[in-house]
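Note that one protein chain of the assembly has been removed; the remaining protein chains are unaltered in position.
Chain IDs A, B and C follow the sequence of writing; residue 1 opens each chain.
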């Protein structure tokens, strides 16, 4: 086998030690030259894979993890033949309900991928404009494999910002082909649609890596720093007496422009800059003075509270009625990207004084400004000018008024019916009418009510329910101060060297990534509780985006957040906030690096071997408990293709498609033992690839189970099964019925449960079987190629 | 004003004269060098426009032609918050029904654009692989402006195939940004969504130009040849006794592979190669021996007929159940692109003998073969081997059997209710049960029944209605032999020089382009009739795609098709088949060339000035009477941005959005007279930008009206109004009420109708007004820039 | 489910909101309440007796007629006054609360549809459902139009003619 020797240079220096920019560049160059020499030798079969190039791998996955479709609509409405009813019938173009579902999933994945590709393209172009195409990509002394995805998929190491353009062009080209397949009269096989969705997901992963890499190196964000600072989070951390600029979205560039302006003008103490959603995370990676309001679910409440004087929106997951909401409380809106222009006048080329004046005089409600430096100046100056005036605005109703309004409720109950989670809004209103605000408080806490505002839209009395809940929450929940470790970016090579073996052998029971959005069934607390449960059990817990923020909002009895209780290292009991949504690339990145650094699998052009390695040996599991978006669909489908299973919350069923394994079909789980060359009996590990759980208990048990891998050593298997049984007992009361499936021989049985399990095995007619030496899902010929 | 002098070289040689490849290349190079020297000087303000760069132009259009939304669904189902009811309410993300409709339109335009961009990318990459990146782009002596769109939008002349890659990369990048905007929580303004949809449409137009250009030059398709040969068309032209290979789709490459194989092996007389949809058109542009079955609406019927032994599918608008249908009559299917893989085994790398054997022995029902040369070999050989065996298959029921089956009809009527056009299928069945097949014949003729097959899916007796109609049609309609002039590609510069003035002044009353798909309300005859009507009236009639085929299926009383009755020159009474869907780029291309060659407007980076010229001076109108696809949505929206109005059929209302003008709002029609610098009173010309007509009569009158332009001279206006009145009288019985709006002074009044019109003007209290000298919708400052 | 209130083309079902099923009696009540009704007549009612009945209804209730498609010609030849508009044009005007109505007397408050091609009519009704809260739509076709505010049910010709007769008499 062609192997790339891991570069075992002594690189355990602290990150900061070498942080002089010039030095970095020169190191970068030296390393590069070596790479270039070895690259051609180790090129695998699929550099820059086209749409069909990884199809055979997909078909292997789809053979085992068959797509499970839950149509959200029975009809297709994409062409002018009109809506076709696909209930047992084919459409006017010949499509059937399965292919149609898969098509819509592909479409969602394409939209998600486009969001990340567009975002990354903007970052890369902007940063090249600012820092030059030759700006070196160097993540410091502890990270040699700076871009595991780019190396694997593009087949080369990106050395400078300019190299990322090739990555994005490739991604955009693939995306165009994939979206084309969604056109009427293209693909007809649901399996081929799924293969394409996986390709879209992979492109999404790649675009995210390029985007995060660019911003990390060019904006000086933490480079895999396990000791990234704690960032202030929560409403209570924002001094609403000062002028407040709120950034919403995902693109750090305008927020960075604001931070720069404030620094340049010494205004750090005079103006508060805070953020919602990933923009918050990434601005705080750029400058820790930025404050984090919280996840997406804070958005409407925070706007309604009127605290923000200026609202700067960039892109993705922003309420599209932000302008309308801002106008209500006289906040100014600045749109900053082509993705969200809101019909505002494009004042990019206008003089800053002019724009400030127009906004302050309310000649306009907002402006589109595509120059981030100008955004920085205008946002700050406008906030400072209008803050005083706005302070006297009475924005939210008083508690008395709320009680009076609540009395108008007709108890029609439609607020509950239109609530995505059927939350008892009506009860809260009725109680408030009687002066009891406790039920409102319950809805407010942990964003149990996401505040999507559907109830308010439906209310026949037009009660401002979102304003009411905001006021009550702010009044009763005093100390809303939390924190979050700043997004550290990727995992260091040295960490991979440390944990590679324990993960692959099973001694570390799993790597669990809590990612994605905040469309939770029961509020954000559940995510924090799940994280806590697995941290206590020695798992590595990784997190990003809204998940990372939800975790930070939970404090234990001593008032400590999980970030205060657990370190940020990628190791057992580590709570690793990698950053924003784009940082999710480092989750698959870490798994790829295990295959490369620990197992010495070559990366370049070698997708299938890497994915096969991860599927069979790396006990990682993604959890997107509140996944709501097309981006989340793309992310999940992308990591699935790498062989990483994902658990979504119950709302995830509305994505229309899961990938479920069938434990009752033994033949589906056979493995190829590449060492012995024999087909051997396997086990459902991981059992599913994309799974929607109904509630937290079910999810927790499933997550533990999905960390099992064929490659586990007996000791590792014992550890994993021990947690699985523990958690199953906790949430279901008994040892799981299917335990026998995961026990290959007696050495796999957790000692604590030995007796009970032995009895169960006997009842089940269990027989011991062989452990694989080199378990694989690839065909044997692949081995020949590799060796 | 910076002007580019049109190159008035004497270039009236016949196309063939210079057709030596080497000579071409060298000419190309000489021309190029001159271009390079002048290019920088004449670069306009918007080369490679980004998403927001042409927004101000869009807003001008949208201010006058406000989006009209007809929601096809009241809900949004794109995220996991679940479906949001937008009936007077905002969704969970804040979106309202207007923005949601515009978003879905943008999504459709992105899908359409992706289809063309993916198609063009495949063509360009494939042709570069085959002929080299340096293969010259040269359309012969009569075409200097080979790529008006690329010149305008990219800002340079493409000299060789390799240059088209830059065009496509730009398109793909823009597409990625545009699709991103469809993500939840991005754009919030319906107007900005529309601006983005227009950008998508423009990218679509650009991609099509690149694709068609590549195939014209590299595959030796006609280069604007007005005397392109007549191509045989229709079922009757196919000798079903021979082995038959059917190509369906849009991508010429696999079909060209088949034609090449047959030529190389001297099989032209032994095997029939025919095509459906644009693949048919483009294969016949490549090799006139290829036969055209007809438009999309022939697809299911022709497959059911069993005539095709091998069905080769490439991409776009293909029935997705083609494999299922083919298996029924033992035809073999070969899928040839990543867009449609149909779950078939990828045998691209397998030996041709091996594949042929597997298909002939029916070991597999079909194969995915991504190598067009191998497709050529396999398709031909398989057809030759299985044709004999298949000849004895009884594929369609006999008339007797049809009568027996028809008797089973329960007269539930649901076949009619699910028919997109509510066609009287039940009556036809009931009559057939009584031995009267005439109603089936009526449905069969001109594809009045599109044969989408919905009725068959619904039938509670599971009657094979599509097979029944196919058999009856084939039996009763004997002589199904038609023709079509081969797609000639772009308009020649010399033609533009000839017709530029008469078009811009109004002496040629208009250029009408019948394009798009075959989802007609009343069959294809209507399109032919419309074309005939305008040809008789001296208009230039342009056509492409299914429209071009539908026109060819109509014969007059003497048995002549319109192609036999009218020449192929781009001139009054010319019937110009430009080619396939991708050739639609030459429609806007011709308008752009009028601005450039005739009016000497510089192209490079000068989008707005060109579009403004077209909107106000070039009396062109697109008609997509059977538009059904996302591609058609993109095409229409793209030409709209160039200032060309489009009329769609009644099904077009299901695109959810039109652009309608308001003649009752006078202020909307004011014009800037760039010569005088004054704002002057205008007129609703063109009145709408995207219009759905309910039936042919309404459409015909509207088309005539939409050719009116502010720049018409009195003589031109007279001519145009004469046709408008004529047609209005024909279809409505009276002189139109709104005639006064289009009469600026008495000289505009058609002489024939002078008296009546004068009376009407008097009643309407009409006052004469000034003619504009240089009518424009641009701001005046634009003028300063240009001069 | 009641077959009579499944949209004639069953997939035009668009969401939770569905048209109210009306009988001639309830339709009459709507007409009585209306101040400025309008009738939009499409090209599908070119044949008697439906055409005559529709015209009788317009006359009885003093409703101006807009003709769509090329329906104007048919009406004109029968000396029936109407104003020709494209169906999308008239719907576009109707959705504007500030439009002055067909006779300049103010926007209409009730619009009757008859004879417009089902699917384009359905799209137009959807436009008005969403964007014209200032008016009600009522369809007199023999097809249930779920996008209308109120619609006749799906019917056979005989019943339909009875419905129209009741409204005309």
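Just so it is clear, contacts are C-beta pairs under 8 Å (C-beta built on N, C-alpha and C of every residue); 3 or more make two chains touch, one makes a residue touch a chain.
Keep in mind it's a predicted model, so treat the numbers as computed, not measured.
**Student:** Considering the complete complex, which visible chains touch the unshown chain?
**Tutor:** A, B, C
**Student:** With respect to the chain omitted from the figure, which of A:295, A:372, A:420 or A:510 is a touching residue?
**Tutor:** A:420
**Student:** Give me the chain C residues in contact with the hidden chain, please.
**Tutor:** Counting over the whole complex, chain C touches the hidden chain at residues 1, 6, 10-11, 13, 15-16, 18.
**Student:** Residue by residue, what part of chain B touches the chain that was omitted?
**Tutor:** 75, 82-85
**Student:** Please give every residue of chain A in contact with the chain that is not shown.
**Tutor:** Residues 68-75, 83, 85-88, 97-98, 417-418, 420, 422, 521, 650-651, 653-654, 656, 658, 660, 662, 664, 691-698, 702, 731-734, 737 of chain A touch the chain that is not shown.
Rule of thumb we're sticking to: only the chains that are shown with their structure count from here on.
**Student:** So how far apart, in whole Å, are chain A and chain B when each is placed at the average of its C-alpha atoms?
**Tutor:** That gives a centre separation of 41 Å.
**Student:** What residues in chain A touch two or more of the other chains?
**Tutor:** Residues 82-85 of chain A each touch two or more of the other chains.
**Student:** So which bits of chain C are touching at least two other chains?
**Tutor:** 9-11, 119
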